[in-house]
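Shown here: the complex without one of its protein chains, the others still in place.
For clarity, chains are labelled A and B in written order, and residue numbers in each chain start from 1.
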Amino acid sequence: MQGVYEWMIEASRWVRPEMLLLLAGSGYFLAAVFVSAKSRSWAIASLLIVLLAAIWLPSGDADFATPASFFRHDSFSHFLRGLGLGLGAALILLSWDRIPDRCAAEYFGCLLLIIAGVNLVSAANDLIALFLALELVSIPTYVLLYLLRADDAAQEATLKYFFLSVFSAALLLYGLSFLYGATGSTNLEVLRGAVRQWLEQESTSASSTLPPTLLIAMIMIVAALGFRVTAAPFHFYAPDVYQGAPLLPVTLLSLIPKVAGFAGLYQIVSATLLIPGADAAASPLAASASGLFWIVALVSMFMGNLMGLWQDDLKRLLAYSGIAHAGYMIVGLGTGCSSGMIVEGLAGLFFYLIVYSAMTLGVFAILIALQSRDRTVVNVDDLAGLSKSHPILAVVMACFLFCLMGLPPTAGFLAKLNLFLAAWNTEQRLYRVLALVMAVNAAIGAWYYLRVVGVMFLRDAVKPLSVRVTWPAWIVILLCLFIVFWLFFQPNTTWTWMEAITQRR
Amino acid sequence: MDSEMQSFLPILVYFIVVVGFAGASLGISHWIAPKKPTQVKDMPYESGMDPIGDARQHFDVKFYLIAILFLIFEIELLFLYPWAVSAYQAGGLPEVFRGPAFWGVLLFLALLTIGYVYEWRKGGFKWR
Partner (left out) sequence: MDKCLLLMMIFAPLLAAVVVLLLGSNQLVRIRQVSLAAALLSLLCALHVAWHYQSATGRTAEEPFASDPAFEIRVPWLSYLPSPSGAPSPSIEFHLGVDGLSLWLIVLTALLMVSAVLISWKSIQTNPSGYYALLMLLASGMLGVFCALDIVLFYIFFEFTLLPLFFLIGLWGGPQKRYAARKFFLYTLAGSLVTLVGLVAIVLSLVGQGQPMTFSLPELARQVAIQPLPGELQQWIFLALFAGLAIKVPLFPFHTWLPLAHVEAPTAGSVLLAGVLLKLGTYGFLRLCIPMVPLASVQIGLPLVGVLATVGILYGSFCALAQTDIKKMVAYSSVAHLGFCMLGLFALNAEGMSGALLQMVNHGLSTGLLFLLVGMIYDRYHTRQMTALGGLNQRMPILGLIMMFTCLSSIGLPGLNGFVGEFLCLSGMFARHPIYAVWGTLGIILGAWYLLTFVMKCFHGPLKEPHVAEGAIIPDMDRRELSATLPLVALCLWIGLYPKPFLDRMKPEMEALSQRIKQAQKVQVYR
């Protein structure tokens, strides 16, 4: 046990980007009370910090995991940390000079803390680290929701999110404690080893040796993280919160908790279900979990798409769209519990996650760019005549919406196709039904996305929008557009990468 | 399976003791206490608040703010106390962890100080 310092320094080398973000975030709060600066200055500083963090990010080839360590780094966390930093940078660009100067420091400070939190979720190698990282995402989110606009609607939204989020955190903690109770360790590696041992015993002995507490833990964790990814039936807060809160935090809310939630789910699933060398299909736990995911995916898809049909408020509509997309992604997670697949459901999940991030960010970026003091865009009808006032923006928006529908030639199509293939590949009748359900849902969803397209192109505005889109918003919009098409025309590199990161563990 | 459930036996005992103690103390005090009721004594609260009247009473929000601030800095004690008392005793932390633990606590205090300064400068301690 000599050299604890050396060990800590070695370990901290791997989470250096997150340490930088955390320090900077805390520093912002301290600076906020002494320095007064414009929103733009804080944004530039934050962007530089995120850039530095990205430079410090360890490469994906490097593998770091000592058995007892709190954090680990491999190609999986490399990918998700990169995604987290990218989303963070995009959010900073979108917020550029839209934050009132009085709370700009706090806003960007919270943003940096949230980015650090997302990254740590995928780097965690310990249940406690995982939980703390998830909390590091949610607590600053509460602040952000109420920081920009202090009216009744924002208050209600924040409170709703706060109470339900705290509840889900408690559920998660409870679930994790069951995992700890079953194995006697909070370390994910130890957990994996313990489950493998049980599975080996199970194959030799007749009776089941898996502790039943594992299943209880699984249900709790899926419920808690289902809240983060807005999977039905844990989605009820989403439309109300989205509607009440200002647009910038809603953008964050529709992306960051989803990434964190799926990273967390993957961490747990890979530690308890996908044991290398063991036949996952033989594990009764995997069978139960895939059944659980089946139900959640089914309900999410139908709930999201059917409720989406009735929405007039754009943010509510996007909330329901997010619920439906969470359902699609959970299909990938559920198929991940089967083995011997050619088209990996989990790779499909992360491919979808990239595409989802790009297209949703794109839609929100356009909505943010269109807001102005004298004319807000709240309802679908407010977009009428966009093709006349902002033709290029309207075409770009249509591209994002077609991507959300899953139409070629956008990456949304390939993302859905991969999940179709994965679902059919499981050889389980239930998941084949789910593939059909996905198709039906994609058709239902097309209706409300098409409504937005129709309003933009086929109707004229009573009072046309006259806002100029700022260049930071343009950067984000064009980058998202690039990703949406790049992943359609050149999917191979990314897909191979996704396959590699999910094979690694 | 059985052995695992057996390991939860102390918790069951603990549960019974807790419920039993609470029930017993309520029951016994009800049973042996002298009963000389007056009107004031029969009131639900005795903390200086008049319980008769409109139920909708406004509490100044300042009280809540102070309570929350108090809680935040109170929690800190919860962490510091066991560390201060037992970490460096015989049978406390292993020798190698004692140094890092010290710096860890210092970092914790530094973070708290940031919060403290922030609160102070924002005027959270002013009674307005």
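The working rule: contacts are C-beta pairs under 8 Å (C-beta built on N, C-alpha and C of every residue); 3 or more make two chains touch, one makes a residue touch a chain.
Values in this document were obtained by computation on a predicted structure and should not be read as measured data.
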| item | value |
| --- | --- |
| Contact list for the unshown chain, restricted to visible chains | A |
| Touch criterion as defined above, residue of A:G109, A:P239 or A:P491 at the omitted chain | A:P491 |
| Touch list for chain A against the chain that is not drawn | 340-344, 402, 405, 407-409, 413-414, 417, 420-421, 424-425, 427, 432, 435-436, 438-440, 442-443, 446-447, 450-451, 454, 457-459, 491-492, 495-496, 499 |
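Note that only the chains that are shown with their structure count from here on.
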| item | value |
| --- | --- |
| Between chain B and chain A, distance of the C-alpha-averaged centres to the nearest whole Å | 36 |
| Chain A residues touching chain B - in the complex, by the definition given at the top | 1-2, 4-5, 8, 26, 29-30, 32-34, 211 |
| Touching residues on chain B, where the partner in the complex is chain A | 1, 4, 94, 96-97, 99-100, 111, 114-115, 117-118, 121-122 |
